[in-house]
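Right after this comes subunit A.
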Amino acid sequence: MENNTNRMKEQILRTSGVNPLKCMRCGKCSGTCPAYDEMEYHPHEFVYMVERGDIEPLLKSESLYKCLSCFACVDRCPRDVEPAKLVEAVRLMVIRQQGQNHLKPDQIPEMLDDELPQQAIVSALRKYAK
Partner candidate 1 sequence: MQMTEFKPKIVAFCCNWCSYAGADLAGNNRLNYPAEVKIIRVPCSCRVNPMFILRAFQRGADGVILCGCHPGDCHYTSGNYYTRRRMALLFSMLNFLGIEKERTRVEWVSAAEGAKFAATMNDFVAQITALGENKRLEDLRCKK
Partner candidate 2 sequence: MQKVTREILLAKAAELLAAGTVNRVLGWKAGEFTYDVTPALFTTAAELEKDFVYGPFSGANFSKYLVKETRRDEGKVLVFLKPCDTYSFNQLLTEHRFDRERVYAVGIPCDGMADIQRIKDQAGDGVSGVECDGDNLIVHTLYDGDKTLAMADCLAERCVNCKSKKHVAYDELIGETGDVIDSHRFDEVEKLEKMTEDERFAFWQNELSRCIRCNACRDVCPACTCEKCVFGNPNSGVENKAISDSFEEKMFHVIRAFHVAGRCTDCGECSRVCPQNIPLHLLNRKFIRDIDNFYDEYQAGAEVGQRAPLVNYKQEDLEPSEAVERSGNNA
Partner candidate 3 sequence: MQRIGVFVCHCGTNIAGTVDVKAVAEALRYEPGVVISTEYQYMCSQAGQDMIHEAIRENNLTGIVVCSCSPRMHEATFRKTAQSAGLNPYMVEIANIREQCSWVHKDMEIGTEKAIILGRAAIAKVNLNAPLTPGETPVTKRALVIGGGIAGIQTALDIADAGFPVDIVETKPTIGGKMAQLDKTFPTLDCAACILTPKMVEAAQHENIRILSYSEVQDIKGFVGNFTVQIKKKARYVKEDICTGCGLCTEKCPQKKVPNEFNLEMDNRRAIYIPFAQAVPKVATIDPNYCTMLKTGKCGVCAKVCTAKAIDYTQKDEIMEEKYGAIVAATGFNPISMKPFDEYAYSQSKDVITSLEFERLMNAAGPTGGKLLRPSDGKHPHTIVFVQCVGSRCSAHASKGKEYCSKICCMYTAKHAMLTRDKYPDTDVYVFYIDVRTPGKNFDEFYRRAVEEYGVHYVKGMVGKVSPEGDKLMVQASDLLADKQLHIEADLVVLAAAIEPDMSARPLATMLTASMDTNDFFTEAHPKLRPVESPTAGVFLSGACQGPKDIPETVSQAGAAAAKVIGLLAKDKLKGNPCVAGSDEWMCNGCSSCERVCPYGAITYVTKEFRMPDRTTALRRVAQVNEAVCQGCGACTVACPSGAMDLKGFASSQIMAEVDAICK
Partner candidate 4 sequence: MRKCSTANLDALLRTIAENASLYLPVDGTDGRAHFTKWEDGVKMSDALNTVRSAKDFFFPQTENLMDFKVEGKTIEIIDTREECEDFVIFGVRACDVRSFDILDRVFLVDPVDTYYKNRREHGIIVSMACTRPSETCFCRTFGIDAANPGGDIVCYKEEDAWYFDALTEKGQALLSKLESLTEECDTAAVDAQKDLIRERMDKLPLADLTADAFGGDKLNTYFNAPEWKSLSQSCLGCGTCTFVCPTCQCYDIKDFKTNKGVQRFRCWDSCMYSDFTKMAHGNNRTSQLERFRQRFMHKLVYFPANNEGIFGCVGCGRCLSRCPISMNIVKVMKELGGNA
């Protein structure tokens, strides 16, 4: 169990390239986050929990899909911690663990409309691929 946690933590750190030890716990990321109220775990908690290896709750949390990837936290973090990248890495871990996409490719055409930006389709595939 311990090993599994370590392995997950290492994988998250590797995919994100984030060093959570750089965090000085100022909370500016959470202060800046537009999706704060939607989230169960807030950006600064993501950083702290990953650092502690408290990853299971994050994997299960809806918060993963509430992050808009707006990168406000990345831009404003004084210590260059880049919390959004951590969130993204945890999200990727869930996707990889499950190995199965929530959205099936054949479902996509019917969901498309002309207004929908290309980028939204791509990020939707990533985010809702639960």
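Selection rule, in plain terms: all candidates are chains of the complex that A comes from, given by their letters.
Operating definition for what follows: a contact is a pair of C-beta atoms (placed from the backbone, for glycine too) under 8 Å apart; a residue touches a chain by one contact, two chains touch by 3 or more; residues count from 1.
These figures come from a predicted structure and were not determined experimentally.
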Point to revise | Which of 1, 2, 3 or 4 touches subunit A - same complex, any copy | key: 3
Check your understanding: Which residues, counting only subunit A, touch candidate 3 once they are in their complex?
Key -> 22, 24-33, 36-37, 42, 44-45, 72-73, 75-81
